[in-house]
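Shown here: the complex without one of its protein chains, the others still in place.
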Amino acid sequence: MKTLQFFPGCSLLGFNEAYYKSAIALGKIIGYQLEEIDDWNCCGATAYFSISEERTFLANARNLAIAQRNADELTVACGACYASLSKTARYYTQSRKLKFLMDSALKEAGMVYDGKVIVRHLLEVVFNEYPKGELAAKVVRPLKGIKIAPYYGCMIFRPIPAPIPRDALEQLIQLSGAIPVDFSAKDKCCGGMLVNNRPDVGLELVRNLLSEAQMKEAQLIITTCPLCQINLELYQGAVNRKYDTEFKIPVIYFTQMLGYAMGASPEELRLGTELISGLDVLKKAEVAKA
Amino acid sequence: MKIGVYICHCGTNIAGVVNVKEVTEYASSLPNVAVARDYKYMCSEPGQNLIGDDIRQYGLDGVVVAACSPTMHEPTFQTAVSRAGMNPYMFQMASIREHVSWVTVDPEEATEKAKKLVEAAAARVSLQEPLAKRRIPVRQSVLVVGGGIAGIEAALKCADAGKKVYLVEKEPSIGGHMAMFDKTFPTLDCSQCILTPKMVEVVRNENIELLDYSEVEEISGHVGDFKVSVVRKPRYVDSTKCTGCGICSTKCPGKAPDEFNMGMSKRKAIYIPFPQAVPLKALIDRDSCLYYQKGICKVCAKFCTAGAIDFDQEPDHLSLEVGAVILATGFKPFDARRAREYGYGKYPNVITSLEFERMTSSSGPTGGKLVLKDGREPESVAIIHCVGSRNVNDNLYCSKICCMQSLKHAHLLKEHIPGVTVYDFFIDLRAAGKGYEEFYRRVMGEGTIMIRGRPALITDVPSAPVEKGKLVVVAEDTILSTVQRYPVDMAILSIGLEAGEDAKELARTFTCSRTADGFFLEKHPKLAPVSTPTAGVFIAGACQGPKDIPDSVAQAAAAAAEALAMMGKGYFELEPYVARVTEELCSGCGVCLNLCAYNALEKDPQTGLTKVVEALCQGCGACVAACPSNALDLDGFKTKQVAAELEGILA
Amino acid sequence: MPEASWWESKELSFVYERILSLAEGNRIFECIQCGTCGGACPVSFAMDRTPRQVINLVRSGRMEEALKSESIWLCASCYNCAAECPAGIKITDVMYTLKVASTELGIHHKNSLGPVFAKTLVSQLESGGRIAEVQLILRVAVHKLGLLTTLNPVIYLKLFMAGRVKLRGEKVKRMEELKKMNGWLIASSFSLEEKDRV
Partner (left out) sequence: MSERKRLRIVALLCRWCSYAGADLAGVSRTKYASDVLPIKVPCSARMDPQLVIRAFSEGADGVLLAGCHPGDCHYLKGNYKALRRFMLLKKYTSQMGIEDERLRLEWISASEGARYAEVVNEMSARVAKLGPLNWRREIPIET
């Protein structure tokens, strides 16, 4: 049982508790436990960069400094957090100026950071730390015949690409018995905060994603980022109203999919808290099997 | 030791600033100086005679001329002194124009500096030794590596001049990439029609020995006398017997993707690369041959009336001796898969410019028909420039040919499919060349839609009914500043040129360096564009950098001329600056050995001491500076000579 | 590296300096205006200036036009442009710098809600250290009633039933640490555009 130092981020404590809980449940099965880092603060997402790059780097420097007390690794599940934290960690080592900035400010707060922390995305950990065979062996509820669209969102591959192949999710979908669809929008933008700030624009992006998923006959979309989940699921109604479409595609987390395939109970995985039931779709597999 | 010193006024160029008289007086006071004079123009006929007369009269054995820079007139005065019977390397120049009068304001300072330089030169001359340029005989034969248009041209030129030419081609046929093209821009004459005669001439010319399906293994020796070992790969067909009738191919059951058609069609396991192949001989591809894979078949042997099939053929090793080498090893087309955003390999109707060339060729996989993978004729086509070029993620350089190639394709499309819509996406359109701009206008006139913008994406996901079943090219029209989606049936990627796979290998074999992007480095970008730092090795065609056909041919001729000039002279003259070993001092430590960039130093097996191979030594002196026991020294730049110059300056 | 063009108003030239001092910031001068960024950008269809134009405005010193363009606040920071750019320009970082200046100077397009959202989020962050989504969204929505219609209450009701709504956001215990750090920043008047610091 390996222990992962974990940075949940605000939204995993908010709308997206399901992501957090399912990540824990998945860990129980494949062999990791999440250890939330002490008194972490918000990563500032994309908004903080728009107010002050300096302060954004400082806020994240604090997180890194805290993380470093226990381990040289910090696992993150949220795309935005992953981007901000990894960008900070990267720039700390690359820019003397930013290093100076962070070091001095941390000193002021009586903290230190040595630049050693490696920021990892949960997907990358799951994909790289466990042999595919091992994972496949743990699948007890193969998701036979279910067509799933893998959706990475932006932040896993940009600006700082996580060290995983571009079909990591596809491979995970396959080993849980389901069929990955060729989802060319898999790393296209979900609209981010635009969906909230500029619905007229944001919803357009959501629609584009959904319509490809539908065109490729995906019954389910799995994501690796809470904001993507919110945008794709919550706003399907709004999209349908705006473009009079009839999208009804459940959007769940890759951790929920894996967890379910590996036999975790829907309750543990908080399956059912999504507004468009992904559980119903997952259940179809058993029907098909029986 | 008697030295004559001559100070030039160079009109007022020198005398205007430097007090020539003063310098002359100073010179005459220097040790070993028998005579010191000044004159208006030393380089003039009377000026030169002045020196000659003194040499005879005073029996001078050293001469210093203080005038312009040696780069200007050293040769002039060297000939002058040798005409008077003095060794030209007993001569030294002091540059008091470029390095003094033209760059100094204060006449006093200038005069002082001039004195020092003269003193230094005089001190140096008194320690200089007579030297003679080294002459190396040059063999009357050339090795041409690469049988593309550049290689063919160079080979023919040298052969026509009556020299023996070995043309080495690693493919089973010569012709290179040009043989794959259908039409050539801007004149649109058929590529095969202008190339084939030259290919045939190669085999017909008795001065050329074509080594097809062969590669250079190793090269030793030096300019004028290279020893080359070449391996000839087995064709498993006896070329001397094969008539090229092709019956074997028709009967052969083994199939493989046809390289010549970019894998768009199949060829047999025993095959002739293409109808106009030279030599027109069959060969067997082991990987797809049933006999080699399963041990059965041998159908070809049964049907070959000439009995040419030879399953046990072995690689053939030849060794050649040549005076000069011309590298014309060409380029490698950019692998379009690397441009992920365009989905080459994922979308069947996204093709490369080279595939398009084969498609338009009547001998190509579609018999000259421009069709989609499902056989339909495209109604709309996008042509994308700069694929793999001008991009920090691939190659920074411009591939030079893609603009014209794309325009040509636009024209061919309009010609083959009346009413087809052609979008041509370019960043900057570079039509610099004779008749190129005119061709550009012509293509625009034919109704090709030119869009200034580099597409960011090709997708098959429609966002509107019109896009259903189409490829959608997403690009910003940077003139209109609007981002648009262009639905098309086919997209042609105009792929750039890259240095050949074996360029690195070849560069090591022939000790010629490469630029950062992997192409061969010329000796001087402007004044020695087809020479390499290695004397006797020349480069031609796209192996030196992206190039179109006219440029390649011109360069090939230039390289041939360089080689011929060398052979015509019969010998190659090397400057006398050579490293020498004083065996008494050499400890055989070998520090110098791997410092030499030309392998001119070797350990003498008997004595164990360092030995200099004169012919290879280029006289850089890297070894001399390194020798811990001062056993090495450099003729013409001996430590004592440079030291004397130093002391002269510092005296 | 070219100087900020003379015709641009003095008080904006610092934005220019800031962009140039970004990691590889001066690459904007290598922009070949190919428009790949526009094609790669998911929201360019809504932009009044394509990213390419923004870059050109910036490098020709027409900073005010750049700041007033709606595009900079439409940028969703998906980094697709930066990933595809054949000139290796970090367009997203340029956009960020422009956003910062736009909020600092209060110069932005009238439609842009971005500044409000950013400010709201940051004020929450800097007071409590963490974000409570509901509060955030509602507080932003106040600024533009139109929004309430898109995020129709029904959804939130559903979310609430599903037990996904936390009304009270969590807070960071040791806020003083963050405060001290930002305190130093202000005191030291450190800013990224100072090129030769340390």
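By letter and in written order, the chains are A, B and C; residue numbering begins at 1 in each of them.
Following the convention adopted for this analysis, a contact is a pair of C-beta atoms (placed from the backbone, for glycine too) under 8 Å apart; a residue touches a chain by one contact, two chains touch by 3 or more.
Source: prediction; values computed, not measured.
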item	value
Omitted chain's touching partners, listed by label	B
Contact partner of the left-out chain, one of B:V231, B:L595 or B:V613	B:L595
Touching residue (missing chain; options B:I3, B:V23, B:A80 or B:L117)	B:L117
Options B:C190, B:L396 or B:C620, residue touching the unrepresented chain	B:C620
Residues in subunit B touching the chain absent from view	69-71, 95, 97-100, 102-106, 109-110, 112-113, 116-117, 120, 513, 533, 577, 595, 597, 618-622, 624-626, 634, 637, 639, 642-643, 645-647, 649-650
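We take it that only the chains that are shown with their structure count from here on.
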item	value
Subunit C, residues touching no fewer than two other chains	45
Subunit B contact footprint on subunit C (complex, rising order)	32-41, 44-45, 49-50, 52-53, 84-88
Sites on subunit A touched by subunit C in the complex	10-11, 13-18, 39-42, 44-55, 58-59, 61-62, 91, 94-97, 100-101, 104-111, 154-155, 157-159, 188-189, 191-194, 196-201, 203-205, 208, 234-235, 237-238, 272-275
Subunit A contact footprint on subunit C (complex, rising order)	23, 42-43, 45-46, 73-74, 76-80, 82-83, 90, 92, 96-97, 99-100, 103, 111, 113-115, 117-119, 121-122, 125, 129-134, 137, 140, 147, 150-152, 154-155, 158-159, 162-166, 169-170, 172-174, 176-178, 180-185, 188, 190-192, 197-198
